[in-house]
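Here is the structure we will look at.
One chain of protein is taken out of this complex; the other chains stay put.
Take a look at subunit A:
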Amino acid sequence: MFAVFGVAILVLLGVLVGTAAGIIVVRVGRRVRGKRRAALAAGPRRALLAFVAENGEEGSEDLIAIPDDAWRAALPAALGLLGKLRGDAHSALVSVFLHRGAARAALADLHARSAVRRARAAQLLGDLELREAVPQICELLTDRDHEVRVVAVRALGRIGDAKAAWRMIASLDLRDPVPSLLATQALVQMGRGAEVTLSAALDHPQARVRAVCLDALGLLGATGAVSRMARVLADDDILDVRVAAATNLGRLGARGALQPLIDSLDPPHPDALRAAAARALGDLGAPAAVPPLAAHLDDGEFQIAHEAAHSLRRLGPPGIAALKERDNDHCREALALLQPDLVGAQ
């Protein structure tokens, strides 16, 4: 047995020396590569900065003419700019990328075997805001790799084409769905064009879909969907969905949301929903919410009384008057935040 260990120990010593040498080789290699890349990227980086300084009006030919190896060295900087620029400068830089054949290569890479290449391609197409790529990126919403799906969602949001809304919603109804928060953000980025689809999806059998659509509608300010959202608030089987409905009705600030939210304040509705309704009534900004909120200042549930007090504070003079009529910890806390010293510290 120990003969075997003798060999093992020799191997061990070899690996020890090899590892130490490896550290040196890696470090030297990185420095050499870094210097070479920096030298290659120096010219293109200057050209990129000049291009951006001119708002993309001049210098695109210089960027298109950069040799491939130098462009590859400057690519991280170019991609960084692509993600940050807006307006004409962005369009001009996109045009440079298109002329260099980046879109064509990325479209091909969407079908690559490597998940990293697929994700990079989707990311680039999203940064290029290439609408022609939407159908193919939509296919990645069901990709076998979770991270590719995540990148596809973000890319579709960046492109902002409402035609992708339904595919995005459908991708929430999978066994391993795309992340809800990212989907919400992407749907919001698709803008008002997605409202009809989102509103229709409030009847979707999957609770996650309904919750995402409620959030997106709320962030979009889709006042036309108030009655549908109110119906979800009243009738949905899932508590989290009803809470989302209450929150987003408050966010919309529409008159039609008032009564459904007031109706949700009292038992037998679950406490989480009652607290969300109390908070939403404060967001709504309707003075008519003062009496029902004031009636909950002494609620036995901490969160409901707390939310009611702070909502009354946000409702201005009528709400403040209601707070002054009561004397409990929640009212004192809410009133204290009205002192000039503390305005903003909320």
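The rule is simple: a residue touches a chain if its C-beta (ideal position, glycine included) is under 8 Å from a C-beta of that chain, and two chains touch if they have at least 3 such contacts; residues count from 1.
Simple rule for what comes next: contacts and distances are computed from a predicted model.
Given the choices "Potassium-transporting ATPase KdpC subunit", "Cbb3-type cytochrome oxidase assembly protein CcoS", "ABC-type quaternary amine transporter" or "Glycosyltransferase", state the protein name listed in UniProt for the chain not shown.
In UniProt, the chain excluded from the picture bears the name "Glycosyltransferase".
Give the residue, chosen from A:V151, A:A201 or A:L214, that touches the chain omitted from the document.
Of all options in A:V151, A:A201 or A:L214, contact with the hidden chain holds for A:V151.
Could you tell me which of A:L63, A:A119 or A:A246 touches the chain that is not displayed?
A:A119
Which residue among A:L182, A:V241, A:L261 or A:L284 touches the omitted chain?
The single option touching the absent chain is A:L182.
Can you list, in ascending order, the subunit A residues touching the missing chain?
2, 5-6, 9, 12-13, 15-16, 19-20, 22-23, 26-27, 30, 76, 79, 83, 116, 119-120, 122-123, 146-147, 150-151, 154, 157-158, 179-182, 184-185, 188, 208, 215, 219, 302-303, 306, 329-330, 332-333, 336-337, 340-346
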